[in-house]
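One protein chain omitted, others in place.
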Amino acid sequence: MSRLVKKRAAKLGLPPGTPVHVGEQKIEQVKITVIRYDEAQVQEKQIAAIEECVLPADQVTVTWVNVDGLHQTETLEKLGERFGLHPLVVEDILNTDQRPKLEDYGDYIFVVLKSLYHDDEKSDELEIEQISLILGPNYVLSFQEREGDELDPIRNRIRSDKGQVRKMGADYLAYAAIDLIVDYYFVILERLGERMESLEEELVTAPTTETLQVIHGLKREMALLRKSVWPLREVIGSMERRESPLIRETTGIYLRDVYDHTIQIMDAIETFRDMLSGMLDIYLSSVSNRMNEVMKVLTIIATVFIPLTFIAGLYGMNFKYMPELDWRWGYPLVWLVMIAITISMGAYFRRKKWL
Amino acid sequence: MSRLVKKRAAKLGLPPGTPVHVGEQKIEQVKITVIRYDEAQVQEKQIAAIEECVLPADQVTVTWVNVDGLHQTETLEKLGERFGLHPLVVEDILNTDQRPKLEDYGDYIFVVLKSLYHDDEKSDELEIEQISLILGPNYVLSFQEREGDELDPIRNRIRSDKGQVRKMGADYLAYAAIDLIVDYYFVILERLGERMESLEEELVTAPTTETLQVIHGLKREMALLRKSVWPLREVIGSMERRESPLIRETTGIYLRDVYDHTIQIMDAIETFRDMLSGMLDIYLSSVSNRMNEVMKVLTIIATVFIPLTFIAGLYGMNFKYMPELDWRWGYPLVWLVMIAITISMGAYFRRKKWL
Amino acid sequence: MSRLVKKRAAKLGLPPGTPVHVGEQKIEQVKITVIRYDEAQVQEKQIAAIEECVLPADQVTVTWVNVDGLHQTETLEKLGERFGLHPLVVEDILNTDQRPKLEDYGDYIFVVLKSLYHDDEKSDELEIEQISLILGPNYVLSFQEREGDELDPIRNRIRSDKGQVRKMGADYLAYAAIDLIVDYYFVILERLGERMESLEEELVTAPTTETLQVIHGLKREMALLRKSVWPLREVIGSMERRESPLIRETTGIYLRDVYDHTIQIMDAIETFRDMLSGMLDIYLSSVSNRMNEVMKVLTIIATVFIPLTFIAGLYGMNFKYMPELDWRWGYPLVWLVMIAITISMGAYFRRKKWL
Amino acid sequence: MSRLVKKRAAKLGLPPGTPVHVGEQKIEQVKITVIRYDEAQVQEKQIAAIEECVLPADQVTVTWVNVDGLHQTETLEKLGERFGLHPLVVEDILNTDQRPKLEDYGDYIFVVLKSLYHDDEKSDELEIEQISLILGPNYVLSFQEREGDELDPIRNRIRSDKGQVRKMGADYLAYAAIDLIVDYYFVILERLGERMESLEEELVTAPTTETLQVIHGLKREMALLRKSVWPLREVIGSMERRESPLIRETTGIYLRDVYDHTIQIMDAIETFRDMLSGMLDIYLSSVSNRMNEVMKVLTIIATVFIPLTFIAGLYGMNFKYMPELDWRWGYPLVWLVMIAITISMGAYFRRKKWL
Partner (left out) sequence: MSRLVKKRAAKLGLPPGTPVHVGEQKIEQVKITVIRYDEAQVQEKQIAAIEECVLPADQVTVTWVNVDGLHQTETLEKLGERFGLHPLVVEDILNTDQRPKLEDYGDYIFVVLKSLYHDDEKSDELEIEQISLILGPNYVLSFQEREGDELDPIRNRIRSDKGQVRKMGADYLAYAAIDLIVDYYFVILERLGERMESLEEELVTAPTTETLQVIHGLKREMALLRKSVWPLREVIGSMERRESPLIRETTGIYLRDVYDHTIQIMDAIETFRDMLSGMLDIYLSSVSNRMNEVMKVLTIIATVFIPLTFIAGLYGMNFKYMPELDWRWGYPLVWLVMIAITISMGAYFRRKKWL
């Protein structure tokens, strides 16, 4: 449930803009890394206090400040002041109960994203991490809940000068982060797809009561995924339309590419949801089929024996004057009658296709 | 039901603009409080008659008139005249059967909000209170059905000069009220979330007939919540777009923040509704599973005994010439046959996975 | 069914604009009333022929011609000619199978409304009456199917100069008629709400087969109501936007008020529909619960006795050599065994919570 | 099924614009009729070859060429050339698998309509005929699949100069054709309405397995009707907006009238669909009710007799020492016990409302 509604009652009545951390603390120590690069060189260092972080000066060098861990509200307040962020932005970064959104503050763009991952220990449930980005003219600030290695591929590309990231500006760096997070969704989808495949086989071979709960569990994962991707589309869409001068035209083409990816993900989610509905139908139908089969076979057995038992009871009566009882062939005759009834009932059932 | 359709038949045929109180009277005495503040000072007093309320003069001082209790139509009529409100506005304030809405009358903006709360005595059902706001250039009028302490956090912030409320104008005060009411929705959501969590456990362990009614009850609470939040979005949205000069640009950023909150609430409601549908499915399925189990076990017992009873009946027949009856080992043999039938039926059931 | 599709096959192939009365005749005699008023005075008379009706001359005096009964097509044709109405308008007034709509013909606006009422004799079914309005610069024509007293409150207000109707123009008169018809919807909603309340109690205490039909009946009433209100929204909305110079700005504010009322009605209908769906679920579930209970109790009784009957049958066999039969305590022992079986079965059922 | 997907595989790979007849041939001989009229006179003749058809010269005379039967592709090709139609238009006229649409080619407007009718022999299934219209400045070409008399009412009006058709231009003629086709939909709706009425009675009195199939059959007819009317709305709507100079303003008012009719039809279809869903619910519920009743009565009988049979079996045991057997009043006592059991069970069932 904690994935759905986070405890924010503590914030009730506080003035807006008050920085309060909403969400669980995922790492012990806040970690701040600064990477500074241009086409020619890269500098990378980990800093202990915000004061160490020098503001970027020229337009060519890109500064990327990454903060892992959101529970030290003072650190974030200081960072906010240093980069001139609106108090509401700092409040939103700290409140991990946001939905993906983009807010344009003129000097900088504030983007909230949701990164999904499977924690390896409890592997079936999706975990959510909120990643916030601030895109300024020549800097990017990124905020993660845990000491994540999600953005490592980008760091590696910067260090080894692979791809175009060193040649482009801060907007391309922000794009690269979004692109990476969207790519993780595909990994999630693949994993969910595999679980659905195995579930589908189970449905046909051996449906159990748990199958239903697994189907509903998957439905919820889909809803969670949908909830993360759907607003992301709008976010990327409004970046692509380049309503802000912070996003250059060359980056626009790349954003259109990510936008397409989100549409593909939405498509896949829709298909999965349809499949899950179909699986629910098949589950319910197969459960009721199994029950029907039980009832049918058992009832048939009962029905065949009921008339036979009646006949046996008939000749168990103690009337003085029952001529049949004294007949020499009475007993074998009763056997014959009983066999005849059984056979004709069997034939009737077979003709009606109940057997 | 009274939460759905209020008795307003009494108004049928009356000329529009006639002030009639629609809704139940929630407090005995109407209470009017006037708070007047600017950055330097605060004045606060409770007045008995509207005439005591002096109109605000300068542009800097903000006057906030709060009315608790709507059943004295004359008081509201007088207030309306004093502040130059349209008769339809007074009529709407008195009619608590409104949906959240915003009406721009040029000189002032009229906003209707719905505040939800759990009355502690009958704790499961949501109660609704209608709160109306009039936002003028340098005053705010607020109207509540009960002597509510809902807006107390704002009063405290004004008194102790916390946050920015004293530095900003009347529009910020109106925003603060709306923000507070929206924050209460989060509290409601948390509470509903907890009830759903416990319901979910109950579903798995011991579903009863009441569970169904609880699910449907929660569905209705969700519908009520939705009905209050959905139009609120539009209200805040149109305030944010600052179509009226009464709303300053600095307040716009804050309104966008509340707007985001309403979207989050709608999202959570949607998720909860999906979960409730899933719970309904699981409930129905578990009820039918339990019934199926009952039927299966009972029918199996019956079926095993029916052939045995037949055999017993067979040798209870009174035919003169029944050779088996005279056999020395006839009785033990019948026992053997019966045991053999029981075992083979058990094996058959087990193979078919019915046991 | 006649409420859904009216017989209009007779019109097939006729040239458009041919006046044909579609619908049932609800009163015997067509009745035409003319009310003429300005701020100073009121004249009211009933006329026999259209020719008696003098056209309004000055801009201040408002003329209101009301026609009860639509079956005399000639009367309406003459009226149409006198007021210069388009033949299609006359055709539409006569055809009571219209949906609410507004058509702007420049010189006048043609509005079709649906008034709903409960006929007292057959009280559960909603009846529909079509009311058409023609709003000209200084006149209003209204057409009703029956000699209705629906618009009497307005007449009384005109006669006694209550409210603003005498001070405003023809557009306000048209507004007042629409407002009244919308207010009747609230009365209908209240009545339906009461029926749903009592139905809800019935559902819990004693659901019968009729309950289902009542639920579906209510669903249809809702659909009917929805069908009448939904297009009305658009009608009032387009009047409010004052696209025609016939509607003054002062009236616009009042129209916005009625518009809000239609939204409230739509909201209530939506809520009622949700509730009816919920009631359907509860009905179906309670019917199947009752059946399950029957089956369970009966089957338990049957199952307990089946093994006992088998034992009784066993010692009813007539084998010569059955040692138990000769035992001194055989009979009491069998009783003991039977009692033991009954008790252990009861315990098993109780443990499984089937009892 | 042929009503859903027509065989057009033969067209695969052919260059676009190749005239191929898709659909079944409904009449043997293609029949071409030319009507030429203005306010003063009418000429009417049937022609054998397209060459006989003289093109209209002046602006006042309207020429109406009607073609019954579409299987002679050459005839249509020649006609197309004579009137300067685009090859794609001729291809579309021949392909009866079109949905209603309007295409504006500047010099002429191409309109595809669907006419529905009940073939009298197999009266329950709706048949579809595609009717195409070409509206030029002073001519109308119409194409029908069968030698239909659908448009006869218009011909009669032209011949006898009824209504306004002779006074207006070619656009009014096209309107009249569309209006007529829409009027036929009302006839279809009435007929379907009557079938639903009788079905509704059947549902309550004697639901059979066929009832379900009839309901689904009606659902399909509704879907078919909807598929024909829905795009028609857009067609008429875009004509009404008079985007083409070929449509005069005076005709616009008439088109708005037909547009209203299509909305009424859509409304009725929607209502019918809701009713059919309701009928499906009632059918399923009444089937399960009947089954439940059967099970209940039968099980009650069985249950009452099971304990009685046990008692009878008890005293059928052959134990040597059974004191009850020797009692003088043993037999009557057993009878008393049995009667007591029966009565108390009956009372229990009655109290539980199972009887």
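In this document, chain identifiers A, B, C and D correspond to the written order of the chains, with residue numbering beginning at 1 in each.
In this text, a residue touches a chain if its C-beta (ideal position, glycine included) is under 8 Å from a C-beta of that chain, and two chains touch if they have at least 3 such contacts.
Predicted, not measured: the structure shown is a model, and the values here were computed from it.
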(request) Give me the visible chains that the unshown chain touches, in label order. (result) A, D
(request) Among D:Val20, D:Val54, D:Val204 or D:Leu284, single out the residue that touches the unshown chain. (result) D:Leu284
(message) I'm checking contacts with the chain that's been left out. Which of D:Lys26, D:Lys78, D:Lys101 or D:Arg146 qualifies?
(response) D:Lys101
(request) Looking beyond the chains shown, say which of A:Thr18, A:Gln213, A:Ser244 or A:Gln264 touches the absent one. (result) A:Gln264
(request) Specify the residue from the set C:Gly169, C:Gly316 or C:Gly330 that touches the hidden chain. (result) C:Gly316
(message) Touching the absent chain: which residues on chain A qualify?
(response) 152-153, 156-157, 162-165, 176, 179-180, 183-184, 186-187, 189-190, 193-194, 196-197, 253-254, 256-257, 260, 263-264, 267-268, 271-272, 274-275, 278, 281-282, 285-286, 289, 292, 295-296, 299-300, 302-303, 306-307, 309-310, 313-314, 316-322, 352, 354
(request) List the residues of chain D that touch the chain left out of this view. (result) 1, 4-5, 7-9, 11-18, 86, 88, 92, 97-99, 101, 103, 209, 212-213, 216, 219-220, 223, 227, 280, 284, 287, 291, 294-295, 297-299, 301-302, 305-306, 308-309, 312-313, 315-318, 322, 324-331, 334
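Assume only the chains that are shown with their structure count from here on.
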(request) Spell out the chains that contact chain C while also contacting chain D. (result) none
(message) Fitting on CA atoms only, what is the rotation between the copies chain B and chain D? Please report it in degrees, nearest 5.
(response) 145
(message) Looking only at residue numbers at the chain A/chain B interface, is the share used by both copies over half or under half? Answer same or different.
(response) different
(message) Need the CA-centroid distance for the pair chain A / chain B, whole Å please.
(response) 27
(message) If a residue has to touch 2 or more other chains to count, which residues of chain C qualify?
(response) 295, 299, 302, 306, 309, 313, 316-318, 322
(request) Any two chains that touch count here, so list every such pair. (result) A-B, B-C, C-D
